[in-house]
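Note that one protein chain of the assembly has been removed; the remaining protein chains are unaltered in position.
So, chain A:
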């Protein structure tokens, strides 16, 4: 670290300023941290970083709140017993070596993550493929963008993102398809929004079955039926052909298969009417989209999970790429396809070969690649064929073919589809190793060996964002306890397995140089991924490495913004390949028994399985409970009202969540967020409901479409439990934990009446010396119980059991924020006052904790008409701006309401 401080950090008083990269999505925003006394005192957007130019979203701006020792895994353990690192490493090494000796190399597997740094990823891949000799290493990126990888490779011969973020500013038309950019890539959303303000000509088309907040910047919404993307883009292909708006020169020089594709596609989606019917979208909208696309040279098409997470994800990607290739709109300023990846280092993982079907450094399992890599590694063995992809990999664990697995930095028990099979598989597996930063997790519960890993801000390395930009993540703080960086753990295990020679790395910089060398090794321009210009950088240069877009080689010593403008694809004849795709419905169709389509995705302020975002109080404000979004017609059909609990059943599993009713979803679909793990909610395990269908090329699961049925569940009671400290989830039918400023709120509901709340709470707080005071109010009909636990007049817990929802969060929070309550406040806890029913509503602005009802009241009472006025009156939306689309929607809804009133 001393070298780091001399190069990349500047001493300001006693604090240090260190640049790094955000831990969240694939945008890869640069950040500037101010660190003092081993804590981050400020974290802001890095104004010099090309990905964000200083912008941060709400998750990024609260990242420092998530860097804490609370809940961290700090010591290695074997079978639940704390052990030394030496013992843990040798246990892992022996577990794997013995399994390999008895059952062969394919009886072991690694399941890794887009959260790992490139250096961690590199050594994990090297160990599995070059030393163990199996390709059974797959990553959670499989769930995220493997269809893009497969699509890129089919079209380009390589997994190459041809364009840059700055093309978003130069485009005249931006197509956002299968991407809720506003929530999932908020900084790119802001860049597009800004570009639109600067250039009123810029049009934005959003293609999504749902109306998301991304529509706030849309000129046109194509609310297509789920799974019909290929029809839409094939129709566009045909329209471009019909209108003869092709780049014939580009087609001739750089593209294979036009005739054949044209012929095949001509048979499908012949007219706009065909497309409109197939996609179930108004014909005019299709016409408008096609016209804009046809007549605009500068088009960027961004696509994300809505495209990728499908049993036809790869075809969807290729149907998009086809349209860009035949118009030559690729690799030029303002033109090109742009896959938006979900994870901070999904791209880095792709580069090292972290997917089971790639080898290393964008090389595959071709004979010459295998030879090249083995020669470079000088390794004892090498995997000769692709390994098992995520879903198959866990099926192999379940069937006993894989007997030892090492899971790093990911939570497959929550995130994989048909997740109850994953948990059963881990239960059955003979040897499960989990490296993680948190002590309690749905996956770590199955670990035989638990290894404490260093988290964001505690380790050094590189990540690659969606535009191929390699940025440094830098160490800001020491790791808690005995946590170590993943690369170190992996190398130690490799050495303990006897692979001294390949793993004697002293630093991430060492690994990075080898990775860079391999990328250039026998490359000769044959492979897109080439950062050989960085192969000889010094430790100091590594420490000060500026964000750079690969390739970084002799030809592009300073990196490269765009590729393929003049062809140069990585297919045998260096021409891109058009793929004649056909629109197929999702693998599992809805039927009478399971008539609705379950769609899934992110919530605005949460990330993956919430192990990080849950730690930031601010990020828990937006949505305190998981929910299901249902169209009003569907709600009427099932007799469901807003706030009702809904049981959702697929043939794979079920969950219970609460209903939000909204016209923003199609009647045949419902939507549920992915985030809530069983650590935080006992009945929202979405992974267990999602079907196990996967794309045949990419192996990516069809997480956006599962046939389900729903029914209303009316619990006998519901409750809010507010406490100063975390408690084990009570064993009731529905329980969700929410972190808040003073502690936690548990949202509870159940069928069976609970009589023992008081003694249960006493047990939880039995550590408080001197005894508790309890004030209770109990009504028989309607059944309510309000129980407050105090110690020396300080409120420690409050339980409100009632039949209806309202509870005044703000007022109770104020009581919790006091060190002692006076008589009046204690009496209030027992009063019949309506105070407890005044609900500020679900949070819209997380930064300033402003609720929906507060904003609506302000709009109504003060006749507000703009986001700015709302900000002025309520402060909502005045910080990061992530909630501005929601405020705008509220304004529109209220204005609509007023107009209706005036009309009547």
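We adopt the following convention: a residue touches a chain if its C-beta (ideal position, glycine included) is under 8 Å from a C-beta of that chain, and two chains touch if they have at least 3 such contacts; residues count from 1.
In the analysis below, contacts and distances are computed from a predicted model.
Candidate names were "V-type ATP synthase subunit A", "NAD(P)H-nitrite reductase", "ABC transporter ATP-binding protein" or "Acetyl-coenzyme A carboxylase carboxyl transferase subunit beta", and the UniProt protein name of the unshown chain is "NAD(P)H-nitrite reductase". Annotation: of A:500, A:779 or A:817, A:779 touches the absent chain (contact as defined above).
Checked against the hidden chain, the listed residues A:826, A:864 or A:891 yield one contact partner: A:826.
By the touch definition given at the top, chain A reaches the unshown chain through residues 755, 758-759, 770-781, 822-823, 826-832.
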